[in-house]
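A single protein chain has been omitted from the complex, and every remaining protein chain is retained in its original position.
Order as written gives the chain letters A, B and C; numbering starts at 1 within each chain.
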Amino acid sequence: MDVAQLQASLSTHFAPWVQDLQLSVVEASAEGVVLRLPRSDRIERIGGLVCGQALMAISDTGMALALCRHFGAFRAMSTVQLNSQFLKPLVAQDGLAHTRLLRVGKSLAFGEIEIRGARDQSLVCTATTTYALL
Amino acid sequence: MDVAQLQASLSTHFAPWVQDLQLSVVEASAEGVVLRLPRSDRIERIGGLVCGQALMAISDTGMALALCRHFGAFRAMSTVQLNSQFLKPLVAQDGLAHTRLLRVGKSLAFGEIEIRGARDQSLVCTATTTYALL
Amino acid sequence: MDVAQLQASLSTHFAPWVQDLQLSVVEASAEGVVLRLPRSDRIERIGGLVCGQALMAISDTGMALALCRHFGAFRAMSTVQLNSQFLKPLVAQDGLAHTRLLRVGKSLAFGEIEIRGARDQSLVCTATTTYALL
Partner (left out) sequence: MDVAQLQASLSTHFAPWVQDLQLSVVEASAEGVVLRLPRSDRIERIGGLVCGQALMAISDTGMALALCRHFGAFRAMSTVQLNSQFLKPLVAQDGLAHTRLLRVGKSLAFGEIEIRGARDQSLVCTATTTYALL
């Protein structure tokens, strides 16, 4: 699946509330998938910081899309666990979430996500996640 | 802060996109805070399952409100890490997220969240989280 | 499997280095398994604090034994992930690790562990873990 197909999958397989984040797929390769989270008042909490809820949501979404790309199609799967660390705030800029698949086994897949500021490239959040392949 | 004050805080201190979940505070005591996540097509992904992104969002929100209640007012804080385990799908029912503060220190606070189906009380998700108190 | 059988399993199925912790099984029921970690200079780091490495080791061991008890026998399994939060130091006392199975599915099992001081019952560490059943 290329960038356009993954972008289409975002509108088909994900909840409308997740689509509200207006994520765009900006890269997709064997290395992983990169999503852009556009800056918006809608995801900022008091003080202008992007809320952690949005960063966790983009992490989970990135992993799902990286697995779609890996398998060449959307397939049934579910998140087993997702662990996020918040290093510093994301303020006044878009976010870029780089998802890398660490291992895809028969029934489990492992990945990691790094979220950086799109403008200053500073690392704001890292996540690791395990998915069950159904 | 009582239930009504925490509910008001939800509209003031949280991002509009988080408010879209239409969470309601249903309990607040020294034991912790209980949030209800109403069933909605907006948070269901393909198959009618509530998306994990919403469960993580309610976990983070529950912890923030439990700390507001503990301190008697909203105060500056940030999520350091949040780890979620997804035990089974939440389908065709509201969710109830029970947040319990495990320890509140000078600079760090620890909590855990259990999310259950509001109708069948089955455990669907557990999370643990660490917050920095600023 | 009762307490004595689980204790015997500790000597058979676990690495000698883990056995060096001299854990004892003090309870085993449908509620879960309780392990005691005896105080020892061997697991104290500078300052007399029990090292986090020992607390993580007891968490993983507790989950494995709780699953043995659940299935009535040792069976092949592996840890998929384990997440520990360290709330406060464990000093100058034994530790008690309470493991509770949250869900045992066909291929995955979920559990949580609380470690308390044996003397003062204060909560020092919580962990959540996912196991793959092979």
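The definition used in the following text is that contacts are C-beta pairs under 8 Å (C-beta built on N, C-alpha and C of every residue); 3 or more make two chains touch, one makes a residue touch a chain.
Everything quoted here is computed from the prediction, not taken from an experiment.
Chemist: If I consider the whole complex, including the chain that's not displayed, which of B:S9, B:Q53, B:Q93 or B:T130 touches that chain?
Modeler: The one listed residue touching the chain not shown is B:T130.
Chemist: Footprint of the hidden chain on chain B, which residues?
Modeler: Missing-chain contacts on chain B: residues 80-81, 83, 107-108, 130, 132.
Chemist: Even though one chain is hidden, which residues of chain C still touch it in the full complex?
Modeler: Chain C touches the chain not shown through residues 12-18, 20-21, 40-47, 49, 51-54, 56-57, 60-61, 76, 78-86, 89.
Chemist: Spell out, residue by residue, where the missing chain touches chain A.
Modeler: Touching the missing chain: residues 83, 85, 87-88, 102-103, 105, 110, 112, 123, 126, 128, 130.
FYI, only the chains that are shown with their structure count from here on.
Chemist: List the interface residue numbers of chain B and of chain C, divide the shared ones by all numbers used, and answer same when the ratio is over half, different when under half.
Modeler: Same, since over half the interface numbering is common to both chains.
Chemist: Taking each chain's centre as its mean C-alpha position, how far apart are chain B and chain C in Å?
Modeler: That pair's centroid distance is 28 Å.
Chemist: Residues touching two or more other chains, restricted to chain C: which are they?
Modeler: Those would be 83, 130.
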